[in-house]
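All protein chains of the complex are present and in place, except for one that has been dropped.
Take a look at chain A:
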Amino acid sequence: MELQLGLALPPPPLIPIETFDLNSYGNYETREALGSNALSWPLLKLGPADNDINNIHHHNSSSSSSSSGGGAGCKKRSFDEAPFFDEKRNVPKTLHLLLWTNQPNDEDDDPSNVLHENSSSAIFKNDGEGLVGWPPVKTWRKKVHHQIPNGGAENNRLPAVENGIGGRASKSTYVKVKMEGVPITRKIDLSVHHSFEGLTNTLMRMFGISDGNRKIFKLTYQDREGDWLLAEDVPWRTFIRSLKCLKLIRSRG
């Protein structure tokens, strides 16, 4: 069921053209918008909240996404299903590199398809351990919760994540990584690595070191006492527990 949009917008004309032509972006003609001018969304009215919600729910069924929970199950509309916007819509009369048309999208690689293919990589970064930067809590705050208070305070409830349980991308254990000869210090999230091999692979990629050059570099780390040690000399667990920061050095001889 489609509803008329009750928006009262000022009516400068819509300026569409059919094809995308860089040379003619200064010379467009005014034309009637093609297709329906209705947007299928009721204007939200003031009044009892329940009433509005019921209305919206009823009209929603034909056009909303059907996902019922988390995850990436959002229904993606292809271009010709997308509601056409009102012909009275104010389109800025300045430079357009692409003018909005109501034509169906007949490109083969619809960007939304590409996104869908990549959505798993977008959403499950960090080697499948979860989202980067979500929820949007500052690293500063995450650090606070992961520091277990020593002695005295017995009433603090520790978040479940400190026991290693549950969740995604929980331990944001970023450490600094320097490479000999490179002024910029980088940071790497240790929680997504489980072996020296994986860690080294990431570091090689991060600093742009080719496979052939790998042998030139050695991975060293500074432990809590301030001493610099060779990473490969210790087992992974010891390494993870005691390291403060990393440095890639050129091996001599």
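As a working rule, a residue touches a chain if its C-beta (ideal position, glycine included) is under 8 Å from a C-beta of that chain, and two chains touch if they have at least 3 such contacts; residues count from 1.
Everything that follows uses one rule, which is that contacts and distances are computed from a predicted model.
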Undepicted complex member, UniProt protein name, chosen from "ALA-interacting subunit", "Tubulin delta chain", "F-box domain-containing protein" or "Regulator of G protein signaling 9b": "F-box domain-containing protein"
Contact partner of the left-out chain, one of A:136, A:181, A:212 or A:235: A:136
Absent chain, residues of chain A that touch it: 7, 9, 22, 39, 41, 44, 46, 49-50, 52-53, 56-57, 60, 63-65, 67-77, 79, 82-83, 85, 89-92, 94-100, 109, 111-112, 114-115, 118, 122-123, 130-142, 144-145, 149, 152-153, 155-161, 166-170, 172, 174, 184-187, 189, 205-206, 208
